[in-house]
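Just one protein chain is left out here, and the rest sit where they should.
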Amino acid sequence: MKPDDAQVNWVEEPKLGLTGKMYLPLIFSGLAVTTKHLFGPKMTVSFPEQRPEIGNPLIYRGVHRLNKDEQGRVKCVACFLCATACPAHCIDIIAAPSPWPDRDKYCESFTIDELRCIFCGMCEEACPVDAVELTSLFDLTGRSREEMIFDKEKLLSVYDMTKDAEPMKSRVMGASP
Amino acid sequence: MTGIDNITLIASLLLGLGLWMLLPRGSSRGKAFGLVLTTAAMGLFAYKLFPLDDLVSDAVFYVMTAVTLVSAVGAVTMRSPVYCAIWFALTLLGTAGLFFFQGAQFLGVATIVVYAGAILVTFLFVLMLCNPEGDSLYDRLSFEAGISSITGALLVGLLTWTAAATVFGDAKAVAAKPAEGPAPIAFASSYEAQGKSILTDHHVERLGMELFTRHLLAVEVAGTLLLVALVGAVAIVAHSRPADELGPATEEGRRNA
Partner (left out) sequence: MLAISIEALIKIALLVGGLMTGAAYFVLLERWIAAWVQDRKGPNRVGIPLTKIKLFGLGQPLADGLKFIFKEEATPRHVDKVLFTLAPISILAAALAIYAVIPFGSVLPKDGVPGVDHQINLIVAPGIDVGMIYMFALSSIAVYGVILGGWASNSKYSLLGGLRSSAQLIAYELPMGLAIVGVVLMTGSMRLEEVIGVQASTGTWFAFSQPLGFVIFVVASFAEAARLPFDLPEAEQELVGGYHTEYAGMRLIMYLIAEFLHMITASFLIAILFLGGWHFWGITGGSSTDVTWFQAIARIVVLNVKIFAIIVFFMLARWSWPRFRFDQLMSLAWKVMLPLGLVNLVAVACLVEYQPVLESKLGSLGITAAMWAIAFVAWIAAGILAPLHSDNSARKDNFVLDAERRNRGLRPGIAGPSATGPY
């Protein structure tokens, strides 16, 4: 590299003026900024008393749910696309022949290890039938590791719990039912 | 010298031997015995010098002295240079305590500021760059252990003997010296009228007056000496750098060029 290379763009630091060299004026302007913020409005949300506002629940990635169709059946067709897409390998599906005529397979068991999950939303993207979705529930706690492994019933119950507040994303976003 | 008594002689001998055993000489045999000998010698010196009369002030004095002496022995006998420096710092603290005990506040505090605060910190600054686990034998041995312990013992013995003779008026030991030399310069000023005691509220003021009137020349000479040393240090640093490195390297130099 030559210093007069036309492709090298030399950026010069701005030269300090007299006030900059005096230091004290700049020091006082810095102090003025901190003092302004000292008495300014605070951003903190005092969590248990005050719930945070989630801007758009449709793009929030919280606890998973397993959606049901109009007849109350689980929508999942056990295609394993979510389990394949999952970078954390936290989805475990056992497939069985479907008792219903409109699909070949359904999931006999569907478990998500919420402790291994990184909440990336890839399962949601991968799902061809919009069965697995991420809700806006963020305060996920448990007393044991076992409790944090969500099975099919629990995931369906998350759907029952959140379906009124958050309709299925596919419909909202204009996908086919 | 006929005046030197047996106790001082024995104590000096014991001290010399004990210190020689304690000094790091390569083998670590005889350390415990050296410690016993040194302690015994110090006890003898104490017995020689100071009979206990006022319990409280004597106790303070003895504690200070013990701290000073023990840490002085530690300062010369430790193997690790950093530990030597720490023991030496403790010696200085003990000395400062003794000064305080005598009412010489300024001397005590100045000892700490100058020696413990500046000089020893500079030592430590250099020593910190030593590896704490490096065991270079060269750094950890005391050379001329024999000569130095003999000299130290001699010095302490002579000092003790002189001090004991002066304090307790042992006129036979110290040849009585009437004021033969020139009489001290008569120095009349207001502060002399306040009494000779150093234990006044404003003894720093008095010390300053003394230093900057009677001893002005000495103060100025010492100051000049320090200044010369400082200039010399800067000159050495400036010369050791190649001329080219100094020339156009500064921003101003380039701008002018």
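Going in written order, the chains are labelled A and B, and every chain counts its residues from 1.
Definition applied: contacts are C-beta pairs under 8 Å (C-beta built on N, C-alpha and C of every residue); 3 or more make two chains touch, one makes a residue touch a chain.
The shown structure was predicted, so the numbers you read here are calculated from the model rather than taken from an experiment.
Considering the full assembly, B:I112 is the residue among B:L44, B:A72, B:I112 or B:A153 that touches the omitted chain. On the side of chain B, the interface with the absent chain consists of residues 82-83, 86, 89, 96, 105-106, 109-110, 112-113, 116-118, 121-122, 124-125, 127-128, 132-133, 201-205, 244-246, 248-251, 254, using the contact rule stated above.
Although one chain is not shown, part of chain A still touches it, namely residues 2-3, 10, 12-13, 16, 18, 20-24, 27, 30-31, 33-35, 37-44, 46.
Methods note: only the chains that are shown with their structure count from here on.
Chain A and chain B, compared by their mean Cα positions, are separated by 71 Å.
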